[in-house]
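With one protein chain withheld, the remaining protein chains of the complex are depicted in position.
Read from first to last, the chains carry the letters A and B; within each, the first residue is number 1.
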Amino acid sequence: MVQDLYAPSLQHALDVAGIFVFAISGALLAVRKNFDVFGIAVLAEVTALGGGIFRDLMIGAVPPAAFTDLGYFLTPLVVTVLVFFLHPEVERLQLGVNIFDAAGLGLFCVTGAVKAYAYGLGLTASAVLGLATAVGGGVLRDVLANEVPSLLRWDRDLYAVPAVVGATLVVLFIDHGMLNGATATLAVVTVFILRLLAMRYHWRAPRAWNRRSEVAEREEG
Amino acid sequence: MVQDLYAPSLQHALDVAGIFVFAISGALLAVRKNFDVFGIAVLAEVTALGGGIFRDLMIGAVPPAAFTDLGYFLTPLVVTVLVFFLHPEVERLQLGVNIFDAAGLGLFCVTGAVKAYAYGLGLTASAVLGLATAVGGGVLRDVLANEVPSLLRWDRDLYAVPAVVGATLVVLFIDHGMLNGATATLAVVTVFILRLLAMRYHWRAPRAWNRRSEVAEREEG
Partner (left out) sequence: MVQDLYAPSLQHALDVAGIFVFAISGALLAVRKNFDVFGIAVLAEVTALGGGIFRDLMIGAVPPAAFTDLGYFLTPLVVTVLVFFLHPEVERLQLGVNIFDAAGLGLFCVTGAVKAYAYGLGLTASAVLGLATAVGGGVLRDVLANEVPSLLRWDRDLYAVPAVVGATLVVLFIDHGMLNGATATLAVVTVFILRLLAMRYHWRAPRAWNRRSEVAEREEG
């Protein structure tokens, strides 16, 4: 059974930690958008749990874990209270938040891919759903806040690509019968380091941009 | 079986009435956004049925009731025709629309929570899904109309909080074995009155706002 990478209590603690850091990014965006305390709670919940709910719907794991584990639901509410009172301090800790978010990204893409595979999906689909678990909540957060998803924008440091690498690593490990706690941790750490490097050196993905402007210039000229 | 709060025909009539009033808010927004008649119909359907479809997906009740009960589907089309021809009159009846909407809010959060519990979800998850049933359609309406969901905005009178109270009441009744037609009606009426009071006295939820502006001023000064 591939799902038991870690002891269940450790797995659960890691999940809650990932939910915690993702909820912070949702709550902070809600504060910036001037939402009320209920809006902060909604955005914290959606950001933290949205990716996992999407994955669970796709693999037929209903009700999604977000609705059966009380800790998953309560964690974003704790974040809501913290951010409600302490948001200037949390904003000032942005670097720290980003570092924990990178860890959450790695954790969720690995556990998401493993869960999808455990529910019988193929290797490619499992990697895709690992990616969706990790980034889906952020996309829902931005859609609800009526913003262009930061995931899709060219002017943001690489976020999804590290998760793609991590999810691909995981399914390669599965395919070669090598998935265990150590290799899963290796995949998480790989995502974590790639994301930190992307932030440090402002790595970005290319746009299909230059040629269009050339054409536009040619047509204008 | 907790689902039989009312006689089935009464329950169905109430559901259709709730769908009717929710569809009005979707259709009116579509008119304001200058959508064509097809867009009016889509927004009416999504607003009226979106919350219930979301709940049914989460609890594994597929196909959702919205796709198995023809009355649920046809009601928003009737609303579309009405609003298409009579929207100035309907707009002028805004107060009346809001009052019926408050009744729909109460009804949907109660029946949504009861259905989720009947499908085996826990008390907290049932309350959350009751809330989602009542407000989910409105969120989808605003997302499709490319607006910030009015649910999340601080400058709107309390909408979700009455539904939170109602859904909480319902699961408390369930937990104490006290849920029946009378107590369910009590929960609906509680939501209804709270929402009317929120509109009358412009109750709003607090924002995490003042401290940020203080910080901004301090940093600017």
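Assorted remarks:
Definition applied: a contact is a pair of C-beta atoms (placed from the backbone, for glycine too) under 8 Å apart; a residue touches a chain by one contact, two chains touch by 3 or more.
It should be emphasised that the depicted structure is a prediction, and the values quoted were computed from it without experimental measurement.
Across the entire complex, the residue among A:152, A:178 or A:193 in touch with the chain not shown is A:152.
Listed here are the chain A residues that touch the chain not shown: 57-60, 119-122, 124-125, 128-129, 139, 143, 146-149, 151-154, 160-161, 204-209, 211-212, 215. Listed by residue number, the positions of chain B touching the unshown chain are 30-31, 33-40, 42-43, 53, 57, 62-64, 67-68, 70, 73, 83-85, 87-88, 143-146.
Rule of thumb we're sticking to: only the chains that are shown with their structure count from here on.
Chain A maps onto chain B through a rotation of 120°, based on Cα atoms and reported in steps of 5.
Mean C-alpha position of chain A lies 29 Å from that of chain B.
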